[in-house]
Structures are given as structure tokens and as C-alpha cells.
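A single protein chain has been omitted; all remaining protein chains appear in their positions.
The chains carry the letters A, B, C, D and E, assigned in the order they are written, with residues numbered from 1 in each.
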Amino acid sequence: MSRIDGRTAEQLRPVTIERGWSKHAEGSVLVSFGDTKVLCTASLTEGVPRWRKGSGEGWVTAEYAMLPRATNTRGDRESVKGRIGGRTHEISRLIGRSLRAVIDYKALGENTIVLDCDVLQADGGTRTAAITGAYVALADAVAWAQAKKLIKPGRQPLTGTVSAVSVGIVGGVPLLDLRYEEDVRADTDMNVVCTGDGRFVEVQGTAEAAPFARDELNALLDLAVAGCADLALIQSTALEKQK
Amino acid sequence: MSRIDGRTAEQLRPVTIERGWSKHAEGSVLVSFGDTKVLCTASLTEGVPRWRKGSGEGWVTAEYAMLPRATNTRGDRESVKGRIGGRTHEISRLIGRSLRAVIDYKALGENTIVLDCDVLQADGGTRTAAITGAYVALADAVAWAQAKKLIKPGRQPLTGTVSAVSVGIVGGVPLLDLRYEEDVRADTDMNVVCTGDGRFVEVQGTAEAAPFARDELNALLDLAVAGCADLALIQSTALEKQK
Amino acid sequence: MSRIDGRTAEQLRPVTIERGWSKHAEGSVLVSFGDTKVLCTASLTEGVPRWRKGSGEGWVTAEYAMLPRATNTRGDRESVKGRIGGRTHEISRLIGRSLRAVIDYKALGENTIVLDCDVLQADGGTRTAAITGAYVALADAVAWAQAKKLIKPGRQPLTGTVSAVSVGIVGGVPLLDLRYEEDVRADTDMNVVCTGDGRFVEVQGTAEAAPFARDELNALLDLAVAGCADLALIQSTALEKQK
Amino acid sequence: MSRIDGRTAEQLRPVTIERGWSKHAEGSVLVSFGDTKVLCTASLTEGVPRWRKGSGEGWVTAEYAMLPRATNTRGDRESVKGRIGGRTHEISRLIGRSLRAVIDYKALGENTIVLDCDVLQADGGTRTAAITGAYVALADAVAWAQAKKLIKPGRQPLTGTVSAVSVGIVGGVPLLDLRYEEDVRADTDMNVVCTGDGRFVEVQGTAEAAPFARDELNALLDLAVAGCADLALIQSTALEKQK
Amino acid sequence: MSRIDGRTAEQLRPVTIERGWSKHAEGSVLVSFGDTKVLCTASLTEGVPRWRKGSGEGWVTAEYAMLPRATNTRGDRESVKGRIGGRTHEISRLIGRSLRAVIDYKALGENTIVLDCDVLQADGGTRTAAITGAYVALADAVAWAQAKKLIKPGRQPLTGTVSAVSVGIVGGVPLLDLRYEEDVRADTDMNVVCTGDGRFVEVQGTAEAAPFARDELNALLDLAVAGCADLALIQSTALEKQK
Partner (left out) sequence: MSRIDGRTAEQLRPVTIERGWSKHAEGSVLVSFGDTKVLCTASLTEGVPRWRKGSGEGWVTAEYAMLPRATNTRGDRESVKGRIGGRTHEISRLIGRSLRAVIDYKALGENTIVLDCDVLQADGGTRTAAITGAYVALADAVAWAQAKKLIKPGRQPLTGTVSAVSVGIVGGVPLLDLRYEEDVRADTDMNVVCTGDGRFVEVQGTAEAAPFARDELNALLDLAVAGCADLALIQSTALEKQK
């Protein structure tokens, strides 16, 4: 079966990672997974939230949002509504947890890094693109802090790399990296976050239309692990470039 | 290794399901998983939200909350803070999705069921207890509506049963149904929602301390599937009793 | 005239006070006035709000809330609406004032007690049940603090006891402790809070349907004072039990 | 004992009622009880809230607020804080109930009257001044609607008059119409709302410092009833004047 | 062409400035521009916001609001809506900037002055009346602080005076100080804030119906400068009176 855009089932969309997109942020990346485009900035400031002061440990957190017309129909701004929706909260928390999984707080020292992931254009997989891009912005911010001696010489706050991809069963077939049209037709939808060495940070599978069996789960996990490995390679290639 | 309360690794805490707890609600259950106690009420009203009117289909949604002193230290009320936290949103959405997985909207007809899951006392596993109890409250509300002829004769809105349990790796050992003390020490934490026939509705695994490998994931899924089967039996036993 | 549940005009509903309901709170009570059930927890923490620091005096405050399906039709959660209603505010303030009336702040020392009164099921008189139950939870929290030496030896922060009851004129007849069906039919509705020695802490009378005369007010006060005396006895009996 | 401003215990402060203060409102009054000044406007619009449509009955409601510098120290604006405080809610509800006690909804027809009571300067007794002034603004708005034929000829929506006064025990002495300095020193504080024929609409007594006995309650009620009678006279005198 | 109230094009409405309107505020003025009435209070407190502490400099800020029935139809309270509207924000910011333009922060020392401008009745020009009145309240508060020695002897925090007026093109004719009926018919609307020596603090011109040409802009500025000079005279006359 050929997919809507001609990909095979186990193929990622074209992925690009453009570093140094913002002149202000300590790390910044415009990541695209096909037509999904997310601007990820990493803001590093000295000091930590009050509850962590004096611990010698740093903190990493994330906020996710979508521009009102990132999607096919305009959504109301959460700032105008005066409250953040459940979906936004959930994804912000997921991104934060995913990146904290590869952070050594002691090595980071009492510095705080905030990752802002703003979806400029959405076509499925915004949270997985955000995690994948945010890791690169995080790495740039850490390098910036090392250059500025905000992190002690010889300490490496990053304990690994992290990337994420969506998988799903569409028309009975497990597919990697769903576009929006595929996502809405999926029976099962799963987001998987992996470290560069192939272990899991998050596995979130949801039966959208029908409960799924153990072997379907396994097939999806296989796809996702392979996809994350591809993404890890793209990340490292991007980071090797001179910014 | 013996657990803090003497259970084996694959053993549930004592689970009780007390139906008919509230005189007002169409379905109501006080569910306990050990010291975790959740009051689940199902409120059925005729009619559906505006975006669904005229579709002939019903709707099911859920709200989760915790009493301020359900936990060891008092938390601020979300009503006083004026906003719902991300964790509350996330769990409410999970409960709603889990129960909708076993609902046939057409058979339900244009009726709305709201499941309120209020944690009266928390000791780990509040979301899984909530889902397990809410299913029973939902079943009672459906039966009430059938008796009242709000649902067409011969139609069965419930397409199956659903229960949920937490699993985690603590000190290297996969354990079923974590208490709070176990939960805070877990390296990996997973919530699994299954249908009565052993398929998955939700799988949410998180690396709390260290990324987890595929075989660890498999061991946790094995534990969870068995635990959900035990819970399905407890649910059906409860539902067989005269209320 | 016989009342809907066979009580005489001056008779309370069956009142039960179950202490030690929560394993976490320093004091906790499930109080029922007939079908009205309120969970009252007293949370004692060392320290006081900033405006009271260094005064050597403690603080007592209260928050009242209703579960969404405590009533016959489901109410929207105040946390979801993002604001607390006027009724909730008013009752929280009433409970706080009532309990502060029997507190010696100096003897309490710089400790804070928060009373959470959550209505699990409502059938009229929720605020009076809350005050009556909260007093018992408060007494248990104070005893806990004395045992923990958080309160100086020999000091007694409680200067008396406090209980509360509703009264009203229904069909021209003054009645004690109104159920919901009676409450909605009342011409005049009054909540009275008394100390154990029969003095008034709060008197709040409202003409629901028609202004009331001085002798009607007097009749209601007579009923309420007697009712509070009965409640004081039930409280002291409950407190004498081994928890 | 002479009071701070030379009044006797049973004497009101100088009370003035200036009608027609606003050119826009259907009824408007600047009422002063000594240095307490409240601007009361009555806004009458055709139609009723949705829940009352088609009933043939009208609606009356009230909102109370204080200018930030009405008091000795500036208070934060509730609009800036984004939420209304409990005290504001409570007083708004009290004013609304008090005025509804003298309204015949059927005679009012499907019209809505909103009473806005904004405290321009506060020196104790702001809620009682607000009720007393709002009644006069209400009467003017009703007369306006009668002249405009918005109310059916021959129908009188006002079933009586209403006024309010504060009383309290200060230094052991029951006093009428407390100024701020007296109010803060009061052991017991009571607000009483009476109809012009001497019956009670609201009685709200609070033990500020010490519980109060039945005879103290009686003494306060005697004072309040006499004070409300004086206010009713001042109201009727004001209403007799050509506006 | 004669205006609705008989004024010439370049004539102000009758302007009154009543000082000492509030007994609590350090400076207070009831200002009227025809039927527009604004109560302006200046609250001076020792100390400054945290971000300015230790600078030796003071701070001046302003808040503008309208009573619900200040206008012809009742507006919802912003405190009830839970958020301040854009117009309110914008005007508050304008008033604050306008008054800060004549403040020497060093001479003020670490004191904060908050100007509250509450519109009691609106008939066009509320923001310009507010600025004009607030300047006088500010001057009184500064004088009060000088008398109390909160400001160092010999220092003068006021570097000039400030007043404001609206101008607009109505029916092709430039007019000074628009009433509401004129304002709604204006093609172009401009608010101008001037110092007493005739320089500009703010110029805010808006094409309501049609873009305006440079010579129209010039004609409006001429009118406004002359109007502000008249207002400056009225301010100084008011300030010369014994309060």
C-alpha cells in the first residue's frame, strides 16, 4: 500500500533541523517533519526555581503552544481564553519529562533551561517534532553555557540524546510518522520517545477507534524504535554542522 | 523480595467496589485499591452538547479531582487557584477516553454521561482506581437509563468492560499496583487500561529515573494484563450483586 | 403535623460523627445529618501566614465545597469554571468564623489549621453539618498537636465547643434541621451557630418568601438553641470514644 | 457614655439621600450615613434572564463594590485581581435578597432591575447604607417604568419598603449605626434589614470577639428595629420630594 | 455652525475641579467636563515596587475604570467578568504615562503614588478629564508628602503641569472637547496631552471614518494646544484655593 505522499509504511517524512533560527535564544531550532513546522527555543538563565535553591542542581522545563492559524481552521488563542487547554498542558508536560530524561541535574548546576516549542504550522506529529527539535536546541544551549563557563569545566549535563516519533495503525497497517490525514483515520495512535541508544523514555498508546492487541503494540514499537534511530542520526548530523 | 505490605510482585491490593454510594447519581461507586479511595458518580442526562445535536449519538466525558487533604500534605484547591492543573486535565482526559473505548454512541442515543471521579484518599494508583470504579458506575447508569427507557429497547451502549492498573519497576523488580511509597521509588511507571477481553485501550509508560529497555516494557505489560483480568473479575462480581 | 420523615418539629435527623475517616489528616470526620454527608478534615501545619508571623499567635481557616453530583442535578465544578461562587465563599467564611470563635490563638501558638469541608451528599443543612463536624475534626487535630508537643504543654487552644443547626418556618410552623424538601418550601430560613454553653456565635436569618415578625424569630431561636445543645452532646460523645 | 462623634447609643449618623444623581440611570441615589457615601443606581431593562423568560415575572439583582481608595488604605481593584472577593459576593447577595423581599415579580412583569451600589467613601455600615439607598433608587426606577408604561397600569411591583442598619456591642454597650472606629472595636456585630412595617428581612449577627447571650441579641434587635423605622421615614421624605 | 450645547468650535465645556473630595486619600479631586464626572484619588505610600527598591527613585502609576452605569446603557463590571478590557488597560496606561512625564523620580524619593480615576458619569472625554483631574490630585498628594517630610525638604517632584483634551473633526469641522454625541459622529478623533508650557506629552489621533490629511491634523493640534492652555489655567486656579 502506498501512502498519501508516496512514503512506505516505515518511512519518515522529510525532516529538517535549522539551528540558530533566533538571534536572542541560547539555543534555537526550526524543525520540520514534512509540513509540520515547530520553532523550538532554549532559554538558559542562571538560578533555579525557589524550591530547588541551594541544591546545586539545575532544572529543565518546557512549554508547548500552537499559533492560532497553525491548523486548517483557526483556533482561539489560549491567552484570550484565559486558560490553557488540557491538550496543551499534557504535551508541555510530555516534552519536559522527555528532555529531563537525558539531563544530569548535578552537572547542569543551578541553571534553568526553558524549552519553548511553538507550532507554526501543523500537519500531524507536532509533539514528536517538538521533542526532536527541542533536544537540538537544548544541546546548543548547553554548549553555549559551557562556553560561557556557566557550567563547570569537564561537566556534561547531557547524558544522552532523545527523539520522538508517532506511529499508528491506519486501515489495519502500522505506519510511521503520521500526517494529519492519516492521524484522523488511525485506529490506534502511539507516540514513542526514545534515547539514542534505543531505550524508551515514553510510550503513549491510545486506542482511538478500537482496542489493540499485543502483537499490534509490538509492531508499532518496532516501527517507532527504528524511526527514532533515524531521527537520532539526523539530530547528530545537524549538531555537527558549524552553526 | 517481599513488598512493603507483604504482597507478591504480581498481587493487587485489596480492591472493593461499593455500588449505590450516592442517592442522587444514576450510577455511583466508592472504589478502593488499598488505601486509595475514589468516589465515582455517573450522571446521565438527556441531550448532548451542541456540537453533537441531531447526530443521534450520545457522549461520555469525565472529570477527575482530588480533595485537598486526600494526600499526605494538603494541596491548594484548584477552584481557589482559579485554574485546573496539568495533571488533573491529563487524568480527566485519560478517564474519558478509556470509558469511551467501550461505548457505542449510536446505541446510547442522544444522552450524555458525565463521570466524576473524586479522590477522597490517595495512596498511589488514583487514576487506575478511578477508571476501574467509573466503569461500574457507568454500567449502573446505563442500566438505569435502560430501565427508564431513555435508551431504546434492545440496544446495548456498552461494547465491553474496561479496567486499569499501574505497574512499575522498583529496585529492578517489576511490580503490580504500586502504593505511593513504591510509586515514588519507581524507575519506570506505567498505567495500562485494558478491555475485559485483554486488549489495550491505553498504554502510558514513563521513565521516571532511567530509560527502560524493551524486555522491561514487556515484563510490565505482562503484569498489567494479568492485573486487569483480575480487576475485570472483581467488577463483574460487583455488578452481579443486587444493588 | 408530621414531617416528611416522621420527625417532630423540634427533632434532629439521625446524626452520626465518624472520626478518623482519613489516614492522612491530623483530624478527620465524616459527619451525617440524615442524608447530608460532609467529609471534614483538619490539616495542621507549623507556621502561620506571613501577615501573622512573629505574633506568637496561630490561625484557623476553612474551605467548603460540594462534589459536582452531591445534589440531585449535577453542578459544574468551580475549578472548571475558574471561579468560586458567592455561595461557596459565603459558607467558607461562615465556617471559618464559627470555629475561630472557640480558638485561643495564643494557646494555639504559631500553627495553622485549615478545615476542609467537602459535601459528598447534600440533603439540606450542609453548612450546619460542616460546622458541627469540623469542630470534632478540629478537636482531634488539636489533640494530635498536643501529643506531638507542637502546642506548649498545659495550653488549651479550644475555649469551648461549637455546633450549628438550621431552622425555618415551613407552612407556618417553625421546624428544626430542615431537609432539602423542607428548605425549598420554607418562608424563613435561619442558620444558628452556638457554643456548648448556649451562647450565639452566628445568627443568620433570611426571609425567603415573606418578612418575619419578632415572635417568629424568637420561636426559631428557641428551636435552634435546643438543637445545638443536642448536637453538642453528640459531639462530646463522639470525642469520648477511642479513635 | 458619649460616642466618638457625640451621638447617643440609639442615634443614627446624619443620613442624606440625594436622588437623581446620575443622568443616565433610571433611578440613582447618593446616600450618606455620616462619612459613608454610596452611589446607588437602578438600571431597568426590558426582558429577563434566559431562565426566567416566558414566566411573565421580572427579576431584581444587585452588585456591590468599593472604589480602591474608599477606605483608609488603598485596596487592590477586584477587576485587576481578576476575581471578586468573598466579602463583595456576600454583600452583593445580601443587597439583592433584601430588595427582592419587597418586589412582586408578577407586577414587575418581564423587566430586569440591576442595582449597582458603589462605595465612594467608607466609614462603616456600607452595606446597610447601600440597601437603604438602593431602595430609593429602585422606587425611582419603578416609577420611571410606570410612566413609560413598561409596567402595566395599576400594577405596583413594590410590596413595601426596606431599610437596613448595623448594630453592635462595643465596650459592653449596644450601639446603633457603627462608624468604622466603633466597628473594629465591637464584640458583636449585627446587620438588620427591616421592612417599613417593622418585620425582618435579614438578621445577620456575628460574634467578633466573644459569643453573645440571648438578652444581648434582644437588645441589639430592639435598637435595629427603631433605627430602621427612622430610616424608613428618611426614605419616604426623600421620595416625596420632586426629583 | 453652532454645537449641540451652543458652544463655539474652540470652546471647552464648563470645567470644575473640586479638591479634597475624599477624606481618606492623600489627594482627591472630583473633576467635571460638562456631564463627564471623574473621581480622581492619589494614594501615596512609602516604598516602591520591588524592581525599583534601593534606586532612591519613586514611582507613579494609574488605574482607570468606569462605574457600570456611568454610561447610557449599563456595562458589565470588569471584576465580574474577571478580566480588564483592552480599552481600560489602554487608558490606564495613557494616564500613567502622562503624569510620569512631569515627575522627577529622584525628587519624589522612594514613594509610590497610585492615581485612581473612576468615571462616575460619562459624556465623552473621560480620559482627558481623568488626566486633567489626576494632575491636581497628584499635586495635592505631593504637597501632603512634603508637609509630612516624606519628601526631602527643598525637593520638588513636579517638573511641570499636565492637562489633556479631546479634539475631532465632526461634519468637516474641527471641534474642541467633544461630548458623547459629537464623539460618535466624528470622522477623526484625537486626544492630546500637553504640559503647561505648551509642549506635547501624548498625541493620539485615530481615523474613525476616513483617513485624515496633514492640514486637518494641524488644525486639530492648534485647537488642542489652546484647549490645554485653558485647562492649565483652571488647574492652577483650583490649586491656589485653600483646600
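Here is the rule we use: a residue touches a chain if its C-beta (ideal position, glycine included) is under 8 Å from a C-beta of that chain, and two chains touch if they have at least 3 such contacts.
From a predicted model like this one, the values you see are computed outputs, not experimental measurements.
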{"item": "For the chain not depicted, the shown chains it touches", "value": "A, E"}
{"item": "Listed residues A:53, A:74 or A:148, member touching the removed chain", "value": "A:74"}
{"item": "Sole contact to the chain not displayed, among E:4, E:213 or E:233", "value": "E:213"}
{"item": "Residues of subunit A in contact with the chain not shown", "value": "22-25, 28, 35, 39, 41, 43, 45, 63, 65, 67-72, 74, 77-84, 88, 114, 116, 118, 120-123"}
{"item": "Sites on subunit E contacted by the missing partner chain, in the whole complex", "value": "83-87, 89-90, 92-93, 97, 101, 160, 190, 194-195, 197, 199-207, 211-214, 217, 221, 225"}
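Here is the rule we go by: only the chains that are shown with their structure count from here on.
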Chain groups still in contact once subunit D is set aside, others held in place: A, B, C | E
{"item": "Least hop count linking subunit A to subunit D through chains in contact", "value": "3"}
{"item": "Self-contact between copies subunit D and subunit E, residue sets same or different by half", "value": "same"}
{"item": "Listed pair (B-C, C-D or D-E) duplicating the A-B contact set, over half by residue number", "value": "C-D"}
{"item": "Subunit B-subunit C separation of Cα centroids, rounded to whole Å", "value": "33"}
{"item": "Centroid spacing, where centroids are CA-atom means, of subunit C and subunit D in whole angstrom", "value": "28"}
{"item": "For subunit D, residues that touch 2 or more chains besides their own", "value": "82-84"}
{"item": "Category of the chain touch graph - line, ring, star, complete, other", "value": "line"}
{"item": "Interchain pairs in contact, sorted by label", "value": "A-B, B-C, C-D, D-E"}
